[in-house]
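A protein chain is absent from this complex, but the other protein chains hold their places.
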């Protein structure tokens, strides 16, 4: 029997000050919002990767598939295709979704299955003690790059826009209500929804100051305008010291992948009969 | 001793009318151009995936690593990092580079290692008998999708631009001299070079008519203008019947990844001595 | 006995596979048992393809090194098979493309006259073959009407012209009245899975199981089945686990290279106890190897693939009937015991076409899956049970949070690092392995054939079964074939080899993988006959190799 506050009794092992706490409560609140809207709690499934972020699967008292590093999206896709009535959410890390399993992210967007992907983008491999990820700034000194990386980060927002994602948003663990609101919108969007969450890693990449100083909430931006979304995305390249927009950058309704598959109603003909009928054609 | 025409005696098994023939000769000619410019032939290495396209590794009489499906780019990256004097070329398929190994393509662009990736984009899995790929048009009926796909293609040009590629071009096997010229430029670009080649598959996806009708060569386009490149890329979405630009869409010189690694000159101190010195610090 | 071999050769793109199949259907209508071997290189057009369609009046599943009829659509079809041609071989060829002795058929002209496309050449060919073999035209007509979906009338006209363009050479008698469905291994695996309750099939194309994907995608309209072809094999495996988690019986298909990419997900299936079935079609390795040829080199790989220890079911059917039955059983048992399962096959079985004995379709009932726990509010996905199998439920389930986990976990599915809980769950999985063994012990995991009192037996697995059976009969040997490899049916195997003095392993691998497995279980195997060039054993070759060792 899930607990009222949707939090399990599992011992929480995130570091003090970790942005994951904010994310956990923002997601919990967004889920409560969904339930208030009439979505049965048992219809919600959370899929996580492996990393600090993924512990949220232990902490939230809802259906969950705690999968392996980098693979939230195919698991979520399978679940959604199996049962389109479910609301399927991925909580992935940036190492998870942008490095180990980047291809799935792009195909998630391309396929436009109705799942929501929340990337806990702390711009570092937290659980494996602070190595650089694809969104760490150039020159990042982690334990695998003690002299600093020689790779500039890529821009996941631009990548998602180029991949055909129909819901592209960014928020941060520095703004709990904003984050919760964006997640709520993402969950309600019909189609693939992507939320890049700039999450504070208190132990290995604490750039609260940067996000507070440069972050601003979008206003007057038209999320239906693809070009405008691209320009907004390019404003900050995950490297420089530039304004960082939070909010819904792009939204487009398009046919979802699973529509294509007719739901099968239980057949009156037994499988064995169907098979025998097929065999007849081969005689 | 490589043959003068750089073609091995291996029996060619491409279908009659296959665009790979054009691509083979275009690449051969581009390589001859490089050699004429003074690049020793033995410094050139070709890496291929698996698919019809990859047979080019058997046919060109140069160093080659006929690797596995989807993995040309990491192999090429390793070769280049091991010996930056080598000119390293990937011939990949669209199944190869856009499906099985898409992540490597994006990381190739991000890392900006000085290699050239030529995608034989016939928009179909040729060698496995004509299934849809990520660039097949919506509704494509292949043997794995007899009712037609329900996924729109993605746009590899847009993806590469979003990934930070410093050389992004498109050509086609319908235009041999253009193709050869573009490949020549790609080989000379210092940094990651990407060429999407719209290749005719005579057996499973012969859209010569479309490419001939809608294709045009870029002129007056400034490849230094990122925004212009993005707009050009969006002109045709690999699905609709729209003008298809061929040429160099974007070019930017930036630091290459391998610069970061100092070339090691043979040390006068033996490895054993170095190790013993290190051990002393642990006592 | 009647035993006829027809070699049909041409270039890729000529439809040689279909031509060979039509010939098999002619034999089928004449009351024969048939088997067809299809040999093709990895290319799309050109090169040399050939089929050997064999017909006999008893069940067969191997080709012979002889050729009673040769149908040549290309010069290579004669030139490359000279060793099979004897004075008795009836040769028919497309006179527009081939020079040689025998009877020419002007296929091109006939098609032109009818304004028919090249693909209809096959009808011309089988018409001609039927005449040469003294098969009445009404048999041709039946086959065309049943097996050619489009433009039947035109095909019939063309077949008739082929029929009329040659003369009878060597007449084939009618062998009986029964006529079986002709299917290839991929189709039978697909049907077996459907019988077992398959809801979803996820795959990325890879020879020799691509055609299983194509087959299932093709019938997905008529069965309650979802078929997905995703971006790569990693996605395939993980998507399948998503389907299973949500309650859909799911299988995936691949070959060695793709299976490599699935091993991480396979271990996840083991740890999270989310069932999945992998159809793993072997081909010649290592690495890309010979993609369109066969091999049996991956038995030990699938037995040990994935990090950590967890129970798994591995079955290797050896005949078309076994392919059907065991595919169904594998899916049912994977679900009943909540384990990953592998159906290990190879190119020979996947792409060979067989007369399928549909009277042998009886799938043993593996019983029900464990009942759901009574108090929903207390649902724990990994509840500790006596036999190690926890009740499996799927979302949505009211008042429950269904949690599966790749980490070591507690009964509720929440991560634990506590030594005692880890041990409890490891022991639970061990008990589950026992439960699975208990299930398979009630099935016939090891088959024996041939002379029962024999002192010599051939030990084989997978597609070599049928060639072994045929050759063993000649020698008066017994044949012992394990079908289940994990859990290993040690007792059944020991019983099967009781009394055997000389156990000869026949395997298409170098290491003697089954032999080594037997050794591991204390069952000595004498000699080992290997085949390493990607081609299946012919009856003659195995016979000769046996004479060397026995």
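A few remarks follow.
Order of writing sets the chain letters: A, B and C. Residues in each chain are counted from 1.
By definition in this document, a residue touches a chain if its C-beta (ideal position, glycine included) is under 8 Å from a C-beta of that chain, and two chains touch if they have at least 3 such contacts.
Since the model is a prediction, treat every value here as computed from it, not as a measurement.
Just so you know, the chain we are not showing touches A, B, C across the whole complex. From the set A:131, A:172, A:185 or A:199, the residue in touch with the chain omitted from the display is A:131, counting the whole complex. Considering the full assembly, C:256 is the residue among C:256, C:275 or C:482 that touches the omitted chain. Contact with the chain that does not appear here is found for just one residue of B:68, B:92 or B:117, B:68. Residues of chain A in touch with the missing chain: 13-16, 50, 52, 66, 68-70, 99-102, 125-129, 131-132, 134, 143-147, 202-204.
Touch with the hidden chain on the side of chain B covers residues 1-2, 8, 10, 40, 42-43, 45, 47, 50, 55, 57-58, 61-68, 71, 74-83, 85-86, 101, 103-104, 107, 261, 264, 266-267, 271-272, 274-276, 278-283. Considering the complete assembly, chain C touches the hidden chain via residues 41-42, 234, 255-257, 259-261, 263-264, 266-268, 270-272, 282, 284-293, 295, 297-298, 300-301, 303-310, 406-408, 417, 419-420, 422-423, 426-427, 430, 509-511, 516-517, 519-522, 532-535.
In this text, only the chains that are shown with their structure count from here on.
Averaging Cα coordinates per chain places chain B and chain C 37 Å apart.
Chain A and chain C have centres, each the mean of its CA atoms, that are 40 Å apart.
Rounded to a whole number, the gap between the C-alpha centres of chain A and chain B is 30 angstrom. In chain B, the residues that reach two or more other chains under the touch definition are 99, 101-102, 134. The set of chain C residues that touch two or more partner chains comprises 231-232.
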